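All protein chains of the complex are present and in place, except for one that has been dropped.
And then subunit A:
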Amino acid sequence: MNGKKLIALALSLCLAGSITACGGSTGTEQKAAADGGSAKTQLNVATELTSATLDPADDWNSWFVMRWGALETLTRFEDDGTVSPWLAEDWSVADDQLTWTIKLKENVTFSNGEPMTATKVQESLERLFEVTDPNKGGNGNPWNYFTYDSISADDEAWTVTIVTSEPTVDLPGCLAYPWYGIIDVAGSADRDIAADGPICTGPYCFVSNDPEHDIQLVKNDNYWDGEVPFETVNVMKLGEASARAMALQDGSADMGINIAASDRAVLENAGTYQIDVTGGNRVCNWFINFDGVLGNDTLRKAVITAIDGQTVCDVSTGGSYTYTNNVPVPGYDLDNPYSYDPEAAKAMLDEAGIVDGDGDGYRELDGKNIDINIVATTSRQQDVIAQAYGVQLEAIGIKTTISMPENAVDLRVSQGFDLMFNNEVTTPTGDPENFLKHWYGKITDTSFNYGNYHNEEYDALYEQLIGEFDTEKRTEIFTQMQEILMEDVATICSGAYNFNLCSAASVEGVHSYVCDYYWVTKDITPAS
């Protein structure tokens, strides 16, 4: 290498160094501000996920409209799973089990200063059902939770009356679901709701939404529930978990959403970060295709017996999941009839004649090599779980093939799998009825009962839920349903996802709720 080349290399290194230094300067300045140099007026959030639009009726966007602190619902979930009032003050159901009267808080205003009257609430709910009407090409999402015969408003009494089409036991829970967030329909009429966001009641209002880069919000000057702590909120999209952790480390983010377990340990060691982890109600479970090779009872039971779910959760995913003992809905304390015992799994297969007849190291079923097709994605470490399962099944002589297709939804509906990942909130409305519907055998197509599972006893229990308002009885039914699923090995439940919010010392009040609808809240304040 000649002298000129050496000089060029040295200059390049200097340039790279200076670029790195420039990159860090923003964080340093913000750190200084957080350390007391000046009052902190902007909350910086690093997120993995954003929504394509800001229309709460569109797809799953309402989650994010709520998560960024703009949208609020009539009711909300507490960490113990109970439903408490939010924009509503109280509610009651008539003896007909159909007529619900919801009393509203009288001091709520939208961000444009308009009071949240009963009529406004009625218009908001009616718009949601109108826009999502499956008969008119809408997504039909809110229709899956409840449908109504009428909604009426009494502005003087501050009450809204909803008459549901069928008894809907968990209506207060349904109303806590972000889809049912309240917006000012008339006030948003001259806005492009998808791009600019609707007029809501939350502490912050949208300024811009660039889902691939950042989302900007400002303080709602007309907020009804106390002082809003920050003037602005800047939500940065950082898809890589490590990038979010680094954003926290260099001070460019005050709050990081869903930091990987391995990175949390690094932050924890640093000692200056608040890490709030919640074993929420989101699970990773695997649908089993009963029309495929796993339709064989013995094979299915051997598979679950060969899987060491505890180690997969604690070690392979680094604690990102909490093992639920194969219980589908977290929070139910049930015995797993097929606890981890690889030798028992082998014996089970040997006894059923599922053995390696051709000496290739893999067992055969009905003369054909067993090859379990595990379909996963890289989201939430499902690929790691799939590989760990593959390793454990290999140990009992069962071959697996892992596929990670671009569009897994098509494969799920067309049953192009033996084991198919699922990552789902089990109690979105406070109740697992909708989640447990995945195994309701009277759904004849595979649009929801993806594995085509059938059990008459299970179906009868599911039907008992309809119109059952007694919480204890419902819990009993849910317990029995899950016991059947576990006995039949109708699904493999990897564990409950440990959702987390991590924050730097610059802010206080960050809390990871069991129900992960609430991320940016009025309770997050600059550090005192």
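We take it that a contact is a pair of C-beta atoms (placed from the backbone, for glycine too) under 8 Å apart; a residue touches a chain by one contact, two chains touch by 3 or more; residues count from 1.
Just so it is clear, contacts and distances are computed from a predicted model.
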Name of the absent chain as recorded in UniProt (options "Na(+)/H(+) antiporter subunit B", "Aspartate carbamoyltransferase", "Lipid II isoglutaminyl synthase (glutamine-hydrolyzing) subunit GatD" or "ABC transporter permease"): "ABC transporter permease"
Touch with the omitted chain, as defined above, among A:V391, A:I484 or A:A527: A:V391
Listed residues A:V163, A:I402 or A:A505, member touching the removed chain: A:I402
Hidden partner chain, touching residue among A:L49, A:L98, A:V131 or A:V266: A:V266
Subunit A residues that touch the omitted chain in the full complex: 240-242, 245-246, 260, 262-263, 265-266, 308, 311-312, 315-318, 378, 381, 383-384, 386-388, 390-392, 394, 401-406
